[in-house]
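Submitted below is the structure of interest, expressed as structure tokens.
Apart from one protein chain that is not included, each protein chain of the complex appears where it belongs.
Going in written order, the chains are labelled A, B and C, and every chain counts its residues from 1.
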């Protein structure tokens, strides 16, 4: 047994809190039918540190506990936890290094979105729900092998040019980012929702994108007006 | 803290009852898979008043409680409740102003119905379940931006010419109306059900509408004979 | 309050037992996603009598209790129960009159099967599961209006020429029959299952029916060997 990483000691409370949140959000992936067996994962940055918390590799969702989550540094090296971290850790870590505004990353193989990813085809912005959440098309990123940072590089490069917090990695599946863990999970949930609706819509005829000025207006409103701004407790 | 609106004091019991009913009916939207994350809402008129009760904006379904519902007047201005009301409040309010017979409004992005809405295509009345509940095709209303009353105006104008309690708003989703909250929710549930069945049916061949006299007979019977007329308690 | 029908008094125990069974089997319709809101029903003959038990009209599934089931004679007239019986009672009753071997009838609008019914197209027997349960294609019956016995006449006439316990009523939905309530419900469940699989299969290419001798062998085995013949308690 080696001595614990000093960062893990110093930020013990923040880490415990993120472990609980990341663990619980895997339940949302199941609830909204985004994952099968052990096929998706959530990670989150520990605020104010160079650490992240991520799902252990190949552990089933019902066996996940806050303490089974793995703490890694932003090179993807595990610094706390009894399990090996997700195969996608290197790519999550890359996103946190490249995008200081990103607080969480989600990866799924949700079926309708992965169907678009298999063809390498962006989801066109044809309904208001897409304009709201994604501000336009959901773009496609390059094919990349699992294991290193290559997928993360593709995620970052693709999202640079888009408002969308979701990217369809060619031949693979979905990655989403968010300022908070809930925001990244919501993006993954809504990505599958619109992937399904647009898939279904196009089965019976061609579709037209919403006019750009409507997309802009909807996205601006949804990002700035929708939801609860100030809530009296 | 300002003084409570006098109408809220006067109709406290009726409001409490409608808050409970509207809150509970959001559970039906989830149960029948009509909504994703926070994407649909139910409102109801407080009987005998110029008030309505509606879902708060962007609050997740499992966090909804009767007391989180927002009471608004029929201009869409919140008069009671700690949360900001749904983004769609202005449109719901318009429907209540224009249609005194309407006691409830439901809005969803349910996937099959929204697929028809994305194409701007009415659902043709090809099965008896559609004749029963909708009395013909489910019509399409105009594209309109969220936020004001414009969607509500499109809903009212479109439904004027139809027996259907459901309308597919182009590029957006479903609105339904009903004399009671349960009736409006039922219309939303059945709209998705028939949207799916007719979508599937047309995937393997062309469809023919039911003859008008059959549609008339079925709708008349369903509206006037089906169900429990008088029930001994 | 009129005096109870003497048959209801005489067969009180048998009726109570059938009420419980029919009530519980509506839960299977929900569980296997065959029904929406109040759209399907189960009935059963009370063994050794000229009575049947059927779902009340327009009552939601979670409100069903054994005592809410309605007892009717085989003309479809209610003889016991506080509710109005299903709109389909006249057709169920016709089936019991015409087919003494039938102990139960189920009706649904399950989505994939109703999609075949909307087109008026039989489901071709292309997989072993269809040969097992249906012994060939699932046939299509005529369009008929709800309310009287006309649908029941179509069900009986169509099934006369087939091994299948299921029939797709044109433009309407599914009716199944069985010697027991469980058998009729199973037929409805399997009808939707194979309707979905064959629908999906044909989306990517033409299908070939299984050779008749294989269908015969599979059906014979499934009806006579499959399951538990004698079970030591």
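As a convention for this text, a residue touches a chain if its C-beta (ideal position, glycine included) is under 8 Å from a C-beta of that chain, and two chains touch if they have at least 3 such contacts.
All figures in this text were calculated on a predicted structure; none of them were measured in a lab.
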| item | value |
| --- | --- |
| Which displayed chains the hidden chain touches across the whole complex | A, C |
| Contact partner of the left-out chain, one of A:76, A:152 or A:173 | A:173 |
| Identified contact with the non-displayed chain, of C:45, C:107 or C:186 | C:186 |
| Missing-chain contacts mapped onto chain C | 32, 126-129, 186, 189-190, 193, 196-198, 200-201, 203-205, 207, 210, 214, 217-218, 221, 225-229, 231-232 |
| Touch residues of chain A, complete complex, unshown partner | 36-37, 39, 56-59, 82-84, 87, 109, 111-112, 114-119, 121, 143, 145-147, 171-173, 199, 202-203 |
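Criterion: only the chains that are shown with their structure count from here on.
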| item | value |
| --- | --- |
| Touching both chain A and chain B (chains) | none |
| Equivalent interface positions on chain B and chain C, same or different at half | different |
| Averaged-CA centre spacing for the pair chain C and chain B, given as whole angstrom | 32 |
| Distance between chain centroids, defined by C-alpha means - chain A, chain C (Å) | 45 |
| Per-residue multi-chain contacts in chain C, two or more chains | none |
